[in-house]
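Shown here: the complex without one of its protein chains, the others still in place.
Letters A and B mark the chains in the order given here, with residues in each chain numbered from 1 onward.
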Amino acid sequence: MENRPLEYDYTIAKMFMFTTIVLGIVGMLIGVILAFQLAFPGVNLILGEGLAEYTNFSRLRPLHTDAVIFGFTLSGVFATWYYVGQRVLKVSMAESKLLMVLGKAHFWLYLVVVASVVVSLLAGVTTSKEYAEFEWPIDIAVVVVWVIFGMSIFGLIGIRREKSLYISVWYYIATFLGIAMLYLFNNMEIPTMFATSAAGESGIGSWYHSVSMYSGTNDALVQWWYGHNAVAFGFTVPIVAMIYYFLPKESGQAIYSYKLSLLSFWGLMFVYLWAGGHHLLYSTVPDWMQTMGSIFSIILILPSWGSAINMLLTMKGEWQQVAASPLIKFMILASTFYMFSTLEGPIQAIKSVNAIAHFTDWIVGHVHDGVLGWVGFMIMASLYHMAPRVFKREIYSKSLMATQFWIQTLGVVLYFTSMWIAGITQGMMWRAHDEFGNLAYSFIDTVTVLHPYYAIRGVGGLLYLVGFLMFAYNIYKTMSAREVENHELQNASPMGA
Amino acid sequence: MNKLYLGGIIFTALMLILTYLSVGGSKGGLNDDIVNMLAITGAVALVIITVFVVIKYVRQMQIDSATGELVDENWDGIGEYKNSVPTGWAVMFLLTMVWGMWYWTIGYPVNAYSQIGEYNEDVTVHNAKFEAQYKDITGDRLVEMGESLFLAECKVCHGINADGIDGKAANLNKRIDAASVKHVLEKGSNNKLMGMETPMPDRSGLFNANTGALITDAEIDTVSAYVANGMSGEGADIFAGACSMCHGADGKGMEFVAPNIAAYTPALVSTVLTHGKKGSIGVMPKFERLNDKQKEAVGAYITNISK
Partner (left out) sequence: MFHWLEKHPFFFAVGVFLVISFAGLIEILPSFAQASRPVIGTAPYSTLELAGRHVYIKNSCNACHSQLVRPFKSETDRYGHYSLSGEYAYDRPFLWGSKRTGPDLMRVGNYRTTDWHENHMKDPASVVPGSIMPAYRWMFTKKADIDTAFAEQLTVANYFSVPYNQPVPMKDGSTAVVKLGNSVAEANTIALEEAKVIAADMKDQDVKDAVARGEIPEIVALIAYLNSLK
């Protein structure tokens, strides 16, 4: 057995690759629509006056964030887990019937949740908490999906042949634990239908409505402890898991330093959780908690940069690979954007900088250099690496991939530079006083100046979406081509240098 | 010099120029505001640091080569070197941790910072600076100040030209329109326009001395047009008979009795801003957050444009 090459089972990985792409398209398309709605409000009526309730900016915005986070990103995380997990633990899913059943249950239940989220958000059923909009029935389903995911992870780990856990697995485990803890606490809510008996009536109002267990400032505190760390355990930790596997694997290089991985990992785990206070600067939460948020944000630069530097150093002496392979370019640029946004975040977490940045488009810029440049690039790179191996076919077109790389890079740059300028401009205009000491601008003045930047952002986002469609097409053509690979490729991708 | 560094320098220079242009170009400007300056500095530092650190590593990709001792394990073909952590990174990590602990245990408590304390100081300084500056201004400067305030605070309802945006709020270019007068005559008015409760009676309390009877529908229409026309045209007799005892023969009002309905005065506007106003068009909110000088200034501005 040990001498025969393992046949990994990629059934579940393929399923999640599919949702990664579909939900990526949906989420980003909505993002582009949102961007143009802010530049040209007429787009709110894109499907006519009659459907305006469902197509206006405010109804669509949570759909965008949830589609890209819980749809695109999480699917990417699941897809890569079901690929990477087997390989670095040296065990095939096919070896356990139970794991296959769990995997499939994971996927189908996840789809059910996605469908109910789409329907409920379109209908306006939301609790308003950012990235935790779902009402309690969906919360329960989410928890079930998550428990299955956990059983999948630990089940596979339980039957592993490779005794020691690879770095990526550390990060997947942390993703599982982190989200589990955060999600539970932030979603403590009382369904109102259980509380109506006092009036001698049962089931008053809508059955799915609930009210938060926390109020006001406390609610804010829990929400941003969650919100900040949802970024940590959704947009950072699992993506780091990906780069730690796919970059060395694709390039054939060994990880630059185990010690650096170690310190970065435990450092990140410890420091990240404290930084949530930076979303509440100058709010009514106590000063000391805000200060804590700022301090830990600054310290957080180092464990974040640790992983990025480790990746860049892994490519030491390998410039020819970077130059030749668009796939490696994606990953190198991803770690660059990761460094960029993890320096930008701490700078915005400094209290006086946040005085300008908070509530403005500079934050939206920060968000998207992270999610487009880092999360998006890494997920696409991972799928590009997986596709030839799970479908046993060469990537359809390398030149298409290279073109896509440049189009999307331009898109990201347009996105974040325009939002930067927009945010800083708006932040300064809000603060400006005229020569008499009165406010210099009415609010609407600070909105109309942003028009050109909103338009540029829309174009940038559109370019990114076009690139993503090229990616989808490339993968589609790859999987539907005639089978050519009969054996597993060991190192470089078919199109590698 | 390596062309990467050159590229880096050109890129950051470009960013700097862009930032300068957009900030210098925006009317917000730096404004001697420490917060503005910090934000810009942060943004610029962010670009410079990231670009040059990444260039440093890209250089290593170009010229260095990977070496080191591998760990025993190997995962799916991936090895790990036992290299030690980069010194610069380790030092920075230590420094930030030490700084964090210092700041938390000493820096922050000793500083005894409070955001509300900071706010109170800011307000005191700000008020002292500007009150001294505009305490005594009058005439055109006052109108200018009023215009600036109007554009920041009032144009959302009254429109940029103060024309009331198609009847959505009062048109402030003229004292009052016929529909509003008519509404007051029919329903009365109780908006503390004299600074206190001095209701104007509705039609059941409006006698026309010329006819010795309650004011009639036709008379209401005529006198409304007369008032709205700036006290001219038909209806002078009705006004004299029914209104002048309170509003004065010329409509300019009488202290403690009735407001000026021929023209705006800064005092009238101030009163509206203090108490708000409800009429045929809708409700005008009160503006408690404006101080007396500011109210006087918008009053001067409105008086000026409605002449």
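Here is the rule we go by: a contact is a pair of C-beta atoms (placed from the backbone, for glycine too) under 8 Å apart; a residue touches a chain by one contact, two chains touch by 3 or more.
Computed from a predicted structure; not experimentally measured.
Student: Taking the full complex into account, find the residue in A:L47, A:V119, A:I190 or A:A481 that is in contact with the omitted chain.
Tutor: Final answer for the missing-chain contact: A:I190.
Student: Looking at the whole complex, which of A:S96, A:S116 or A:S283 touches the chain that is not displayed?
Tutor: A:S283
Student: Taking the full complex into account, what residues of chain B touch the chain not shown?
Tutor: Looking at chain B, the ones touching the missing chain are residues 115-116, 118-119, 122-123, 126, 156-157, 160, 165-166, 168-169, 281-289.
Student: Just the residue numbers, please: which parts of chain A touch the chain that's not shown?
Tutor: Touch with the absent chain occurs at residues 37-38, 41, 44, 49, 52-53, 56-59, 61-62, 124-130, 154, 157-158, 163-165, 170, 173-174, 177-178, 181, 185, 190, 192-196, 198-201, 204-206, 209, 211-212, 214-223, 225, 262, 266, 269-270, 272-274, 276-277, 279, 282-286, 289, 292, 355, 358-360, 363-364, 430-433, 438-439, 443-444, 447-448.
By definition in this document, only the chains that are shown with their structure count from here on.
Student: What's the distance between the Cα centroids of chain A and chain B, rounded to whole Å?
Tutor: Roughly 37 Å, centre to centre.
Student: Tell me, which parts of chain A touch chain B in their complex?
Tutor: 87-88, 90, 162, 164, 166-167, 245, 248-249, 252-261, 263, 267, 282, 287-288, 290-292, 295-296, 298-299, 301-303, 305-306, 309, 312-319, 322, 336, 339-340, 343-344, 347-348, 350, 352-353, 355-357, 417, 420-421, 424-425, 427-444, 449, 490-491
Student: Report the residues of chain B in contact with chain A in the complex, numbered from low to high.
Tutor: 18-19, 22-23, 26-31, 33-36, 38-40, 42-43, 45-46, 49-50, 53-54, 57-58, 60-66, 68, 70-71, 73, 75-86, 89-90, 92-93, 96-97, 99-100, 103-104, 108, 113-115, 126-127, 129-131, 133-134, 145, 148-149, 151-153, 155-156, 294, 297
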